[in-house]
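One protein chain omitted, others in place.
Order as written gives the chain letters A, B and C; numbering starts at 1 within each chain.
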Amino acid sequence: MDLLEYQAKELFREMGIPVLPSQRIDRPKDLKGLTIPYPVVLKSQVYIGGRGRVGGVRFVENTIDAVAAAQTIFNLPIMGEYPTVLLAEAKYDVDREFYLAVVLNRSICRPVLLGSQKGGIDVQTALEQMQHVVVDQEFSPFYARRLALKMGLQGALIESVSGMLEKMYRLFVQHDLDLVEINPLGVTATGEVMALDGKITVNDDALARHPALSALIAQSDVNQPGHLSAAPTAMEPDGQVGILCNGAGLMMATMDAVSQAGGKPAVFLNIGGETQWDASPTALRDQLERGLEQMVQTKQVRVLLINLVSGLIPCNEIAAVIAKSLLSRVRKPRSISEISPEALIAQATRFPQLVVRLVGRDRELARSRLESVQVTLIDSLNEAVTQAVKLANAATRNS
Amino acid sequence: MDLLEYQAKELFREMGIPVLPSQRIDRPKDLKGLTIPYPVVLKSQVYIGGRGRVGGVRFVENTIDAVAAAQTIFNLPIMGEYPTVLLAEAKYDVDREFYLAVVLNRSICRPVLLGSQKGGIDVQTALEQMQHVVVDQEFSPFYARRLALKMGLQGALIESVSGMLEKMYRLFVQHDLDLVEINPLGVTATGEVMALDGKITVNDDALARHPALSALIAQSDVNQPGHLSAAPTAMEPDGQVGILCNGAGLMMATMDAVSQAGGKPAVFLNIGGETQWDASPTALRDQLERGLEQMVQTKQVRVLLINLVSGLIPCNEIAAVIAKSLLSRVRKPRSISEISPEALIAQATRFPQLVVRLVGRDRELARSRLESVQVTLIDSLNEAVTQAVKLANAATRNS
Amino acid sequence: MNFTPSSRVLIQGITQPLGATYAPLMQAYGTQIVAGVSPGCGGTTHQGIPVFDMVEQALSVVGAVDSTVIFVQPYAALDAALEAIAAGIRQLVLITEGIPPLDMVSLLRKAEVTETLVIGPNSPGLIVPGQLLLGLHPGEFYTPGHVGLISRSGTLTYEIALELTQAGLGQSIGVCIGGDAIVGSSFPQWLQILDEDDSTEVIVLVGEIGGDSEEAAAHYIAEAIDKPVIAYVAGRTAPRGRRMGHAGAIISSQTAEPGTEVGTADSKINAFRRAKIPVADRPWQIPDLVKKTLKLPMRKG
Partner (left out) sequence: MNFTPSSRVLIQGITQPLGATYAPLMQAYGTQIVAGVSPGCGGTTHQGIPVFDMVEQALSVVGAVDSTVIFVQPYAALDAALEAIAAGIRQLVLITEGIPPLDMVSLLRKAEVTETLVIGPNSPGLIVPGQLLLGLHPGEFYTPGHVGLISRSGTLTYEIALELTQAGLGQSIGVCIGGDAIVGSSFPQWLQILDEDDSTEVIVLVGEIGGDSEEAAAHYIAEAIDKPVIAYVAGRTAPRGRRMGHAGAIISSQTAEPGTEVGTADSKINAFRRAKIPVADRPWQIPDLVKKTLKLPMRKG
């Protein structure tokens, strides 16, 4: 998960990485209480990059201009994203702009230090000159000096830039981050360095052991791209197929197959594989129950393809959850027992058409259980995908 | 350098090591503002151990008793040391008392975890049952569990005690400590653990990189045993010989030789060896100058034995510093040049008799320089020691 | 490497939910589970398996073990793994999902100097059909044979194993290197092992988006692997920058992984095609491609 610039700079400040005096602006009138002397830079706080080129960063000289500029920025979407916060920051005269980053490289399973003498908004130029140093053993500051030298720095800049990288690395490790980036790092004519913009990517899996970081994030919108969500993920706006699977690989393979067969996935939901330390048949049943509920409540879903492959829980238990979910959506007359199952299903409120494919133990028991609620258990993934796409196409024709 | 109990417990609290509610008491009347409910334990905050056996720890039930007890404790020296602070702490009912420590073991150059099921004031029993685990590689919590098992713990206590050790180890590493000790660790009948008393020894050399720790220590008396001091260290109360050397080994060897020859060292001062990274001839001259001044101001010193062995600075430069120091103590008449050196020395105010032994370059230049102020340069350590003791004995006879 | 029925196996986290469920299943499959570890539970037994407080304590009683399967909580996994390494175990299967990546970096630094094989994390482990189960693979999906199956996912691997079994193609091994971004053993490592393994005739590699494991594998196969390989890549339609469930199955931004388009399904499929490796477009096409490669008769369809 990414932090906004102002959150990243809070962490920078705590670690002793030099940042400019700045103030968080939640609404334009906050600028009347500004304690930073003008001129001031107002920056849109969005997760997307490239805000500078589209007017998300403005210099202002006085309060009147500042309030007007803030109103403009609050109403300016950056690649579709509106800021909820601005950052007002002191102006700083720089001679040069560098790029510095610490990032976890998954190919080599090590953190890597990145640096370029050409930082700033032109990412392509930064990339062309990018130098990197792999932190193969325990970090020690010489890794940072190694990068400074590879970047072509000389004299006092070697120590000031490597000192900055050392602090970035400590931040990276202390908070279990995936990325710490300073771009640009402002370098003044006298060789002073300053983190002018910063980006931090937090690791989702490690977040729970960093309560302070969690608290920082809780202030902002967590519904940002990349965040692992328990809610279904939207796909095609005009799709009709909902896909529910257990496990990421199976989810992707199923969705690929639906698309390849000419179907349009509307949303998908992965209720989780079986490698969570606390996974159990009970937990899986609960996740399935919640997942079904969420999918059914997603209006766009006309056909729900359920593809579950489990070694943990027998198919008939899964079938029982599906059947229960189906029955619970029925408008309840006084006594359910008086009505035949068929009648019940017919009365089901806005329940998508189900295509159920289960693999595991006790499939025949599952088959009968599903048949009791008018659902056919499909044996192969191929058939299930074909069936789901066929029903979706039929639904489209009928609508 | 040791921390007082209340300082150690502040660090415990920050690290999440459970401690009882407590309050620092600087004077008896502070007890009127006590926020901890009675009964309360008042504890003398001294660096020496064993305060409990001599009345330095008292249970009190109400404010009147507490003020009286505090007055008593403030006036009770523990092995000669008066407390400047007391700690008022909640009472806690324990079932058992354990001993836990993390200590740097110099023989094996590794931290060691120590633990005993028999903690408390009877150190001998704790020692007899003491178990230890060497942290040979990077620490991981399994080292703590290894100790818990060696201590003979079972069930839930394995995790609660090893969890405590894990936090103690993190404290140890984060603050560069020489020792973290919890004794006793209170264990309740239900298996809860609580640090009832704690001791922390800070590493002098690492202290400068821990500003928060330095600030904590600055609150208390730094003139405690074990603290590296730039001031001369007192030896025999009836000694007359001051010894000034450069380097710890040379200092000890010289002092041993003086004692062996029948002399009584009064104070000694090591102006430092030559392995400080910023050592230089200038720095050494400054240290010598300050050291001489301090020795001369120590009234007890009748004979000052200076034994300096240096590869860094030529003997004649040392001689110049000694001569300058000697001359500066002379009562200044209008014009120094009018008076003969002999007359000057005779007028020197309370300057101890000097025995100077220097080894290094330019010794002959040094010899002449010293002769100009009536000081004979001695060649061998043996002679210098003999001469110093002879002069000291003569001084004793004459006094 | 010792993955035979004679392998002696330890279970760390045997009283945790997942460990408690799977230890007896592994044992039922024929795996020699000699002990379990769970701090605070020493002296008890779990379904007949003796439980100890520590690994070294278990080993002192039951003797050396070949492998340990680790089911502990994510934040306790690094410690459990280091404990196993300190006790001399050199084959680790990390089942647990959600281990912080920097913990894995520390573990892998240690594993490298001690020459320890780490399978996972976020992996159902390894199965040698009919012989040995170290992890979660449902034994009933597998049958002994000559297809070596390596993957990054759990349930998709079971799916493909079942497709192979139903097509009459048994497996020599099923192993998942793990769905996280930072994992221990790699595709090239397993390709080499299976290339040298007498019972493996053909290798099925099941990849997915994110990272460059498949690209590296394609390169390695072209360079060093003699046996035929069939590939499949999941995630052609996965939206960019979205976590699909696996921490590793995400196409990251350019800066984080320089090398521009690495990580997409296209990049991976193209890498396989360039290395002349047949790529199945759908999971159920894999058995036919295997048969074609082995010149076996095709199923009717």
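Note that a contact is a pair of C-beta atoms (placed from the backbone, for glycine too) under 8 Å apart; a residue touches a chain by one contact, two chains touch by 3 or more.
All figures in this text were calculated on a predicted structure; none of them were measured in a lab.
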As a test of the contact rule: which chains in view would the missing one touch? A, B
Looking at the whole complex, which of B:T188, B:Q276, B:Q297 or B:S368 touches the chain that is not displayed? B:Q276
Which of these, A:G16, A:G50 or A:P141, touches the one chain of the complex that we don't see? A:P141
Given the contact definition stated above, which residue among A:D65, A:E159, A:E236 or A:D362 touches the chain not shown here? A:E159
If the hidden chain were put back, which residues of chain A would touch it? 137-138, 140-142, 145-146, 149, 154-156, 158-159, 162
Residues belonging to chain B that touch the chain removed from view: 101, 103-107, 109-111, 114, 123, 127, 130, 132, 136-138, 173, 176, 178-179, 181, 201, 203-206, 208-209, 225-228, 233, 235, 245-253, 255-257, 259-260, 265, 270, 272-281, 283, 308-312, 359-361, 380-382
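Simple rule for what comes next: only the chains that are shown with their structure count from here on.
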Relative to chain C, which chain's C-alpha centre is the most remote? B
If you average the C-alpha positions per chain, which one ends up nearest the average over all of them? A
Euclidean distance of C-alpha centroids - chain A vs chain C, Å: 26
For chain A, give me the residues that contact two or more of the other chains. none
